[in-house]
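For this depiction, one protein chain was excluded, whereas all remaining protein chains were kept in their positions.
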Amino acid sequence: MLRRVLPPLLPALLALLIFVALPMLWVVRTSFNELVDGAYMVEALSLDNYTRFLGNPWYLVNTLWFSVRIALLATAISVICAYPVALYIAGTRGLLRNVLMSLVMAPLLIGLVTLVYGWIVIFRGGGLLNSLMIALHVYDEPVRYMWNIKGVVILLVYIGAPYIVLSLLDSIEKISPYLVEAARNVGASRWTAFWKIVFPLTMPGLYAGLVIVFSLNFAAFAVPLMVGDSKTQMIGLVIYREALLNNDLPFASALSVIMVAANTLILLGMGALFGRLILNKLEVKQ
Amino acid sequence: MMRFDFGALALRGFTALMMLFLIFPIGVTLLVSLNPREFVLPPTGITFEWFRAAWTSETFLRGMSVSLVLGVCASLIANALALPAAMALVRCDFRGKAAVNLLLMSPMLIPTTIFSLALYIYFVRLGYGSGLLPLLVGHVIHVMPYALRIQTASLHRFDPSFEEAARNVGAGRLRTLVSITLPVMRTGLVSSFALCFILSWNDFPISVFLAPPGWTPLPVELFSYIKFQYDAVAAALASSLIVLSAVAMVLIDRFAGLRRVMRS
Partner (left out) sequence: MPDDAIQVDAIQKLYGTMKAVDDVSFSVAPGEFVSLLGPSGCGKTTSLRMIAGFIEPSGGSIRVHGRDVTHLPPEKRDVGFVFQNYALWPHMTVAENVAFGLKLRRKSRREIAAKIEESLSVTGLSGYEDRLPKQLSGGQQQRVALARALALEPELLLMDEPLSNLDRALRVTMRRELKELQARMKMTTLYVTHDQEEALSMSNRVVIMNGGRVEQIARPYELYETPASSFVADFVGITNFFEGTLMRCAEDWDEVRLASGQVLHARAGAGQGGQPGDAVRALIRPERVTLLSGPEEGANILRGQVMLAEYFGAVLRYSVRLDSGETLRLEVHNFDAILENGTPVHVRVPPEHLRVLPLDGRA
């Protein structure tokens, strides 16, 4: 069997081994190296890069904790935006459904830079939104929407919400409408039927979406790079800057390890929370 | 299919608002790119001036050719790697299949930041830090899971009994592959190629990490442009990218079902 299966799988597996697994291991190794002035970096086994980050309250607060907060906030807003949309789309069909699905998926395929450009046109100081609001006398001074935390969160929501819609839809479409009817039949109002039947059954989809979107948000560097300012030092952005602008590969590597570790911890926490809420009941073995 | 009719109106209203949010930057970009008065509304007419400027700009043309070469090469390589793997995954049952599948899909699960950094460091250490190879490898690895997903889906779609029926009426192994298997795969391959190409063409995060000097792909070029300039030429270029993406979306949806492909 193995002799039949291995040859076709080998090229792809080798590519992943050589260009994903090994490089990732290199990152871990590099994180223990030292940067020496004049030299690019030297082989070493030191924890300096870790202590430099973890021992520095400024980094901890303004990068690690800041990234966690922004990622959680953007994820939460994405969920609030996505849930009703998924619910509505699940009830549509035909042309309307196709149009809605295309709109939802457009941000996933259209490049980030293109989308950011559109938001800049809308949000910049003299942009459309400010012109409109000032013309309508909602406020008189232009509001700063871009190149700050607001811009970063808006963009992260814009990119993240579609993923949550898609993964919620997977769950919602598995719910037979008869389950809702059965609840109505034994005396549940629409609201009760939603909260007691539909909502719990969408938890697996919601959880799957949360995991993806939180990880995306937590690691984001392009969004804060494009629409952030000096205060939006998300960890992904710091990694980018250290690696490409400061050429401090050991430090960037250590930051990557820390980022993955923190991400894993947070996802485990979410998993435990959700597990206790609902998943244990749905995943009991046969 | 379900119909939740509670609060139907509120639900519809909210969805409409969200759709507006999703379409807003895209619509505005398209509008500005055709507006003779650039950012001043309402438009007085339609102009293709900005498109002409964008499509004759040397920087952009160079970015386009880089992105085009990169996208085509990355898609071809990724599909070539994925095709035999997809066949093995769909046609054969073996122990550890789920694990192999997860492994092949893993680039989707690794944050691009880390993946790009890892490749960057790796190639720097190998001494190829400033070549074109890291960029190409990055794009290939990035799009390969998508190719694998479309191809396995399109292979799954046909019942092995189609092939058995062909063998039964006397077609040989090769003839069956050519007359039965590939015609079904063809649509899958077209959409797979379209998806890989458009993902590579539009990619920013990987390119910004790995592009060597002189080989700047279009999105990175566009980013540098809008960092310093604010005009409708950028809108025209962005619009061109949007239109291209839309065409790819239609192609992919037609042949593979966009939703199944984009689900993470």
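Letters A and B mark the chains as written, and numbering starts fresh at 1 in each.
Throughout what follows, a residue touches a chain if its C-beta (ideal position, glycine included) is under 8 Å from a C-beta of that chain, and two chains touch if they have at least 3 such contacts.
For clarity, every value in this text was computed on a predicted model and none was experimentally measured.
Just so you know, the chain we are not showing touches A across the whole complex. Checked against the full complex, the one of A:A15, A:I89, A:M146 or A:I197 touching the unshown chain is A:I197. The hidden chain makes contact, of the residues A:L45, A:L95 or A:V186, with A:V186.
On the side of chain A, the interface with the absent chain consists of residues 176, 178-179, 181-189, 192, 196-197, 200-201, 278, 281-282, 284, 286, using the contact rule stated above.
Going forward, only the chains that are shown with their structure count from here on.
Against chain B, the residues of chain A that register as touching in their complex are 1-2, 4-5, 7-9, 11-13, 15-16, 19-20, 22-24, 26-27, 30, 40, 81, 84-85, 87-91, 93, 100-122, 124, 126-128, 131, 158, 161-163, 166-167, 169-170, 172-173, 175-177, 180, 190-191, 193-194, 198, 212, 215-216, 218-222, 225-226, 236, 239-240, 243-244, 249, 252-253, 256, 259-260, 263.
Within the complex formed with chain A, the chain B residues making contact are 1-7, 10-12, 14-15, 18-19, 21-29, 32, 39, 41, 80-82, 84-85, 87-89, 92, 94, 100, 103-104, 106-107, 109-115, 117-122, 124-125, 137, 140-141, 144, 148, 198-199, 201-205, 208-209, 219-220, 222-223, 226, 230, 234-235, 238, 241-242, 245-246, 248-249, 253, 258-259, 262-264.
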